[in-house]
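A single protein chain has been omitted from the complex, and every remaining protein chain is retained in its original position.
What follows is subunit A.
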């Protein structure tokens, strides 16, 4: 009998900041969920389901392409391990050349790709199947990274070029997607018009870290992408006995240096690159699983990322291990490459940019 009371029209109140706001009327036994709860439920769904549910009704359609929703969804999307897709064929910017593209970087579900023939750069979201062609970077570009700013949610590209005309001088350029229509040059700190050989050491969600490949663990150039400023940091001396065994690790977004000695991982973290602050002590992680893996001199085990209590290790070029430091066991093992496609971690997202267009895969030609 009590249950039937719900059949009578009941006003549904929702508490928002000490105010009771009437948000809906329940007229039958069926429960109707308010907008904010639909938002919560949909934010847990895989991106592909969301594309399908865009045609449930107009409210859902607008919700699913809402910026705040896309952000929330991204924050709840699991990190996946994926292999590169088969060769990506597509039309070049002019629409005439048919060529393949190769992945060079990725962030938040979008992939930065380079044309194998034209050297055009484009961004592709493999879930929404949309692409955006980018303006040409400086001649002699050697490396481009794509980065998402944490607070502004802007996406930026950073490139390094080596200018052949000026005897290999190095320069940086930056481009904010949806804002800039041209690359802007980026100043290095000091006046030294870069005679160095900076290359990417690690890209994390907090910064892009560069160092001089020829100088063994010298200065690290930490690019704060949001403010477009470099901060130079130096690894304190005497922390590691053999620098040739030290590796750079993405430690929850911070840069860290680590080595493995006697089944223990020793880590020094650059906690704040703006204040040049390194962790006081070495973090020591016991690695019980090392006993089970045959380590010889030529299959080197390298820590790569530490993220939400999980450590990702590469065993030379062979396998990737995910080690849970709380459970103290390996939770996942994957071959690093499979049928010549390499493994990488990424999230599937609905991230989209202003001038993105549907990716047109040219129809297969019959002969």
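As a convention for this text, contacts are C-beta pairs under 8 Å (C-beta built on N, C-alpha and C of every residue); 3 or more make two chains touch, one makes a residue touch a chain; residues count from 1.
Keep in mind that, in the parts below, contacts and distances are computed from a predicted model.
Selecting from "Ras-related protein Rab-3A", "SKP1-like protein", "Probable electron transfer flavoprotein subunit beta" or "Transporter", the unshown chain of this assembly corresponds to "SKP1-like protein" (UniProt protein name). Per the touch definition above, the residue from A:51, A:247, A:315 or A:336 contacting the chain not shown is A:51.
The chain omitted from view is touched by exactly one of A:42, A:110, A:246 or A:287, namely A:42. Touch with the hidden chain on the side of subunit A covers residues 2-3, 5-6, 10, 12-15, 29-33, 36-38, 40-46, 48-49, 51-61, 129, 326, 358.
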